[in-house]
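Submitted below is the structure of interest, expressed as structure tokens.
All protein chains but one are shown in place.
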Amino acid sequence: MSGGDRIATPAERVAAVERALTDEGRIEAGTLDGLAASAEQQFDWHNGARVVAKAWTDPTYKARLLADGTKACAELGFEGPQGEYIVVLENTPTLHNAVVCTQCSCTAWPVLGLPPDWYKAPAYRARLVRAPRGVLAEMGVELAADVRVRITDTTAETRFLVLPLRPAGTEDWSEEALAAIVTRESMIGVALLTV
Amino acid sequence: MSGGDRIATPAERVAAVERALTDEGRIEAGTLDGLAASAEQQFDWHNGARVVAKAWTDPTYKARLLADGTKACAELGFEGPQGEYIVVLENTPTLHNAVVCTQCSCTAWPVLGLPPDWYKAPAYRARLVRAPRGVLAEMGVELAADVRVRITDTTAETRFLVLPLRPAGTEDWSEEALAAIVTRESMIGVALLTV
Amino acid sequence: MNGIHDLGGMEGFGAIDVESDEPTFHEGWQGRAFALNMLGIGILRAYNADEYRHAVERMAPAHYLGASYYERMLTGATTLLVEKGVLDLATLESIAGATIPLARAVADVVEDEIVEPAAASFAVGDRVRVRGVQFRGHTRVPRYVRGKTGVVLHVAPAFGHPDTSAHGFAARSEPTYHVEFEATELWGEDDLAGESVVVDLWESYLEAPQ
Partner (left out) sequence: MNGIHDLGGMEGFGAIDVESDEPTFHEGWQGRAFALNMLGIGILRAYNADEYRHAVERMAPAHYLGASYYERMLTGATTLLVEKGVLDLATLESIAGATIPLARAVADVVEDEIVEPAAASFAVGDRVRVRGVQFRGHTRVPRYVRGKTGVVLHVAPAFGHPDTSAHGFAARSEPTYHVEFEATELWGEDDLAGESVVVDLWESYLEAPQ
């Protein structure tokens, strides 16, 4: 190799690729930063929180969401890459869902945002399917023994959103107030919501 | 940790352990080098070459070797750790054996010596069981299609020695001359012998 | 391939560390690495998403485990831009003044090794078994469900078959099935009763149980 013994840092590697693509006229200066900024704006887990809050407060929307997640998310403007086919997994008092991607780190970007580091780390990808209830308990999700635990591994093109249980004590809350208490972790299924 | 951010090199780690054991009176200076030197002398693959050459030239020894490898190796003085139960795998014109340890790197030390680096590396441990004939061909062992290939994975306490095919053209060779052409690789099954 | 990426069920990785209020990107280069891959797939159209996933899987295993997600993404994207002739490795290393590690070459798989399209279709409630065949190239059958039997929960629309798409073989599409496996079936431990794992599998990965 012409680069000598030292391994370039990831930052140096991106810079070299960007420079070479710019030199060859494939991109313009700022192209990559521009794409990164729009991705950061477009793929936001607060979108998912709005979907959840609407489903909690509007039974007909909830029915549409469970019947066709893709279309119901698009109703609110949440669509695009990694959101071409969204299935919503409803948590109930007797069934708890959580989502993982053991093979890479597939996630429903339009509603969950780009996935957080813990979701992409080997520990989560390896362990959740091996000991579903145990790993969830370790992460703070303590479930009664009669609650069934179902882990969904994102191995094909469907992307999943967990519809968490609406916490008790929020019966008269507005949709906006509800959206503010929904966390990304609850929509992946590794946290329970309380108020 | 009290050691700061830098990771000690393996050499530094051994030195620290040796120093601590010496300080506490568990060992004397030179104990580890002494053990290493005697291991290097005791565990020598040339011992296996002597076993093979004797089996090629002495049919009754060969029969004893195949019936009880441990005892037949001990007859020549080759015994000790990782040689408590040795089974000899005879290569024939229709069966080729090769040995691996996928889980760690178990080897019949008294007759094969401490294992070489390639035997202990992930590539060999991972690949041989997945594509026996293909990996052997890649390593230079080209076998006719009608030769059965049998890989033995050293997963328990039995240790294996491959008895290679005696090369054509050595019919009148002495046991000593034969021992000199036996290679460690041939006794693991990843090389064929020719003269 | 039985690659290092196929982590489901592996043990020894330690605790799961959740960072609260995590930013999308922790460092500027991570956003640019993400953008580079979007560019390579969506704008330059130099490679597809299945080729991308396979390029990441082809990283040397120790490199894969030691790298962050965005370093893996960067390595996959850079590898493919070089393999497809868009960029030249020597030029990149000359710019960086250092070595740029790429993923390993694609295995010499041939189209015949891809299992034929499925003869059978399945419906919600059907019991199905994951076929035992193991493709040496890109595939989306996790090791931990091979040979295991489960029940179809949902039938998704046809999507491009990744084993063919990642290797440039004749394109084909198949429905995928969300198949629920009891954890006791997967791991043989009775105390996992009441726990299950759903895996999303292309039709030709499945067969009717005997």
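The letters A, B and C name the chains in turn, as written, and every chain counts its residues from 1.
The rule we apply is simple: contacts are C-beta pairs under 8 Å (C-beta built on N, C-alpha and C of every residue); 3 or more make two chains touch, one makes a residue touch a chain.
As the structure is a computational prediction, the values presented were derived from the model and not from experiment.
A.B. asks: Can you work out which residue in C:Ile43, C:Ala62 or C:Ala193 touches the chain that's missing from view?
C.D. replies: C:Ala62
A.B. asks: Out of B:Pro10, B:Pro93 or B:Gly169, which is the one that touches the chain we can't see?
C.D. replies: For the chain that is not drawn, the touching residue is B:Pro10.
A.B. asks: Tell me which stretches of chain B touch the chain missing from the display.
C.D. replies: Counting over the whole complex, chain B touches the hidden chain at residues 1-8, 10-21, 26-27, 31-37, 39-40, 43, 81, 85, 87, 100, 102-105, 113-118, 120-127, 129-133, 135, 138-139, 145-158, 185, 190.
A.B. asks: Name every residue on chain C in touch with the hidden partner chain.
C.D. replies: Counting only chain C, the missing chain is touched by 1-4, 9-14, 57-62, 65-66, 104, 107, 113, 131-134, 136, 143, 147, 187-189.
Everything that follows uses one rule, which is that only the chains that are shown with their structure count from here on.
A.B. asks: Need the most distant chain from chain C, centre defined as the mean of C-alpha atoms.
C.D. replies: Computed centres place B farthest from chain C.
A.B. asks: From the Cα centroids, identify the chain that ends up most central relative to all protein Cα atoms.
C.D. replies: C
A.B. asks: As a quick test, compute the distance in whole Å between the mean CA positions of chain A and chain B.
C.D. replies: Distance between chain centres: 50 Å.
A.B. asks: In angstrom, rounded to a whole number, how far apart do the mean CA points of chain A and chain C lie?
C.D. replies: 17
A.B. asks: Rounded to the nearest whole Å, what is the centre-to-centre distance of chain B and chain C, using the mean of the C-alpha atoms as each centre?
C.D. replies: From the centre of chain B to the centre of chain C is 37 Å.
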